[in-house]
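One structure is given below, represented as structure tokens, and several questions about it will come after.
For this depiction, one protein chain was excluded, whereas all remaining protein chains were kept in their positions.
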Amino acid sequence: MHASAEPNATLVTIVTEAVLESRLTRDLTACGARGWTITDARGHGPRNRRASELEGGNIRLETLVTDAVATSIMDVLSREYFPSYAVAAWTSAVTVTRVERYS
Amino acid sequence: MHASAEPNATLVTIVTEAVLESRLTRDLTACGARGWTITDARGHGPRNRRASELEGGNIRLETLVTDAVATSIMDVLSREYFPSYAVAAWTSAVTVTRVERYS
Amino acid sequence: MHASAEPNATLVTIVTEAVLESRLTRDLTACGARGWTITDARGHGPRNRRASELEGGNIRLETLVTDAVATSIMDVLSREYFPSYAVAAWTSAVTVTRVERYS
Amino acid sequence: MDLTSTLGLALENLTSPPVLAFAIGIIAVLLKADLRLPDAAYQAISMYLLLAIGLKGGVALRESSPADIVAPALIAVLLGVLIPIAAFGLLRLLTRLSAVDRGALAAHYGSTSLVTFTAALVFLEAAGIAFEGYVATLLTLLEIPGIIVGLLLARRGQQVRARSSQSPASQRRIDWESLREVLTAKSVLLLVGGLLIGVITGPAGYARTEPFFGALFTGVLTLFLLEMGALAGRRLPDVRTAGPGLLAFAVVFPVIAGCAGVLGGALGGMSPGGAAVLGVLCASASYIAAPAAVRLALPDANPGYYLTASLGITFPFNLIIGIPLYVAIAQAIA
Amino acid sequence: MDLTSTLGLALENLTSPPVLAFAIGIIAVLLKADLRLPDAAYQAISMYLLLAIGLKGGVALRESSPADIVAPALIAVLLGVLIPIAAFGLLRLLTRLSAVDRGALAAHYGSTSLVTFTAALVFLEAAGIAFEGYVATLLTLLEIPGIIVGLLLARRGQQVRARSSQSPASQRRIDWESLREVLTAKSVLLLVGGLLIGVITGPAGYARTEPFFGALFTGVLTLFLLEMGALAGRRLPDVRTAGPGLLAFAVVFPVIAGCAGVLGGALGGMSPGGAAVLGVLCASASYIAAPAAVRLALPDANPGYYLTASLGITFPFNLIIGIPLYVAIAQAIA
Partner (left out) sequence: MDLTSTLGLALENLTSPPVLAFAIGIIAVLLKADLRLPDAAYQAISMYLLLAIGLKGGVALRESSPADIVAPALIAVLLGVLIPIAAFGLLRLLTRLSAVDRGALAAHYGSTSLVTFTAALVFLEAAGIAFEGYVATLLTLLEIPGIIVGLLLARRGQQVRARSSQSPASQRRIDWESLREVLTAKSVLLLVGGLLIGVITGPAGYARTEPFFGALFTGVLTLFLLEMGALAGRRLPDVRTAGPGLLAFAVVFPVIAGCAGVLGGALGGMSPGGAAVLGVLCASASYIAAPAAVRLALPDANPGYYLTASLGITFPFNLIIGIPLYVAIAQAIA
């Protein structure tokens, strides 16, 4: 393993339609996430059915959470977002120093 | 291992000159990528030779693919992009739930 | 392991206040980083005390470095940035092809 | 009003810079070029148009007596409720779309299009036809109700179906909190805000901002319609898949709703110009507020239907044919 | 000058489009709506305002004899040094804030607010009150010194405390390199650049750019104040936590500094209009350059104090009450 230290947190990355931003952050908070970082993005995917481009394209949201919170976020996404909206989401193992901030 | 589950997909991240966007996405499609997410970016690198800043700086592209597609993308980058253009690229192991969407 | 190859570099991701951009890149260079990629971002965190929104929100900076450089970056962050500024930072293990560019 | 002057109006509209810019925007898409404005410019110009319309409307509103406005305002709200219901019904006749898709379309046609309204004002001013200053108030009144009626129609349709099929998706409740954010969006506030500023500051205060909010208006709209042409043009490939029923709806319904609006305006005692503007408001379909609200509240509705109909067909139709048509009808009636 | 005309000035200010737009921006925040301009538009409009002020000031500067400017310029620089010292002292009386927080606030009140200045010019022009063309020069002179004095005051306070407590954070030195970047920022360069262009090109050259830099000015400011209202409004919830001492400071200190400015202007031989502008410059608190510099140099200072005071209280106070007040005082003195 080549990283500075063993992974001790999970990074969940979610790409979805910009119109969902406020609903998504509310859902993340409910799952236990205490922070997130958002950038504006554009993209292309296998489905490509979406609302007006007028509202801007996608957002790319990252949230650093515990494993348990990550699992509950992926559950909410699977249940509430995947069936109806344009979403891509993935998790990865990362290392943080102030782990108490993210749990 | 601390992620929600074992990694089951590869995330390829490519940072390059904005003027290459359409050529790059065509090449990714040819390699088998079925989706990608792009954000506008700026940067600094060891080479730093590039086209007009007028055309905007860099793009940062992420594509979630299978291991095989990732390998073929890195091959194309090494052959067609690294020699002549400003590019930084890396891959990492990530976990997705709807793995069939990315293969 | 599912990535194209074993990890051979460390990706440090830093999210912080936009007003710190030039100071941060100077510090990264001093730590040995030879390149970085920046995107504009917005976010929410457990502290949320920051300068004027007038100066724009956050930046999200990524730098691909060796393990040793990553450690020294995290040290500088812990000493100089964490106590006073809004920062989130994490490291992860990634795979690059032209490893000499990043060390 | 005779045919010659109607054709004259139509020709004047067709050769005006805003409509020509719209055509160039569409042609650019066909040539695979991208004439879109940067997103920030698009947002800033939208805000400018809304504030300018509000301001000018507010200054004019000072001169209207409240008594003059009551009837047109009530008629507008009534139309805002009836039009989506009529759309929902007509779509059942013309198409085989599901209740959700019909509700989504009803929400779009029940609401209004800022740019179509703006183009109508510019057209009337160029043609020297007077209209009431309070039409900006009617725009504000008509923006939201139609969307809510459309969503409720879709929801009712879903529940009827759900009772038999028990599909879990249809059990989901509307997320009113998210919807509130969409519906109290910038547009209503900027219009109302502009109206208030105009009413309070009056002609003297307005005069100093006129070079910005007044003189530039047609030019800015021209630049903006380039972008709208690009947006509409990107919807054109989907027109083929929309089916003949939806296509017919997107052309016929605006005319019906437009006539209803003109008639309502005339009954409410408005001048021909004002009645024509109410007609345009009724005929136009929303392409900003409604899509965002529908995407959140009715994720199963297909954007391929509602965006294509409102932005790809009805918007160009109104811009090119509808506006002079409703003006001609209003002049004939009055 | 009698009370009637003072009230007339106040009313004219309150019903002007820029001030009304500011109010709408605040109200929108209370309604949880977001009327903010896209960031790129905000930046571009700021650059436009700075260049336009510089240009116009430069053209007027040609007509001033250097002798007329020397006294007001010296007085302005003196005020730029004294005002932050006075603020630092008054804050010690009124609040229990630490030296760092008081220094941070001193830096803000020692500097100036472009938009308050702009609004004052627009107000004077609307009221038909003349002022010296070189006031833009005074704006430039006053922007930076106050910030540096404020930072030094904070630093001295920190060192005094550090000698006893030995806290490591207070040993950190100011990062002058980063600060230089902040302080030689766009604003000073655009102002000075505009002044130079104006001086060299003169009335003839300016005339061709007047439709852009002159005629649009009030309208653009109106659009911009919508955004400023949104920014100020977002600070309002923090006002409660700021404490009565800071609140009092944010209202009382502008009046004191404003009177000092008016007096200084009158002593320097300026017209009532010009003295009023110098009063506005002294009374206004920076909300761009100072926050950025303070954030870098004094990270331990709480933005909740300095942003709330400068942007949430003093800015609206000056815009609504301060400007006509300083004008009335200047007219009374002269």
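Letters A, B, C, D and E mark the chains in the order given here, with residues in each chain numbered from 1 onward.
Keep in mind that, in the parts below, contacts are C-beta pairs under 8 Å (C-beta built on N, C-alpha and C of every residue); 3 or more make two chains touch, one makes a residue touch a chain.
Since the model is a prediction, treat every value here as computed from it, not as a measurement.
Shown chains touched by the hidden one, complex as a whole: B, D, E. The residue from D:Leu7, D:Ala33, D:Ala204 or D:Val252 that touches the chain not shown here is D:Ala33.
In the complete complex, the hidden chain is touched by one of D:Ala41, D:Leu82, D:Leu236 or D:Ile333, namely D:Ala41. Set against the missing chain, the residues E:Ala10, E:Ala127, E:Leu152 or E:Leu196 yield one that touches it, E:Leu196. Counting the whole complex, the residues of chain E in touch with the unshown chain are 38-41, 43-44, 47-48, 51, 55, 181, 184-186, 189-190, 193, 196-197, 200-202, 205-206, 208-213, 215-216. One chain is missing from the display, and on chain B it is touched by residues 17, 19-20, 22-23, 26, 49-56, 83-85. Although one chain is not displayed, chain D still touches it through residues 15-17, 20-21, 24, 27-28, 31-35, 37-41, 122, 126, 211, 215-216, 218-220, 222-223, 226.
Here is the rule we go by: only the chains that are shown with their structure count from here on.
Chain centres were defined as the mean of their Cα atoms; on that basis the chain farthest from chain A turns out to be E. Ranked by distance of CA centroids from chain C, the top chain is D. Centroids built from CA atoms put chain E at 47 Å from chain B. For this pair, chain C with chain E, the centres built from the Cα atoms lie 35 Å apart.
Shared interface positions of chain B, defined as residues touching 2 or more other chains, are 7, 9, 39, 92-93.
Shared interface positions of chain D, i.e. residues touching 2 or more other chains, are given as 39, 181.
Interchain contacts (touch definition given at top) occur between A-B, A-C, A-D, B-C, C-E, D-E.
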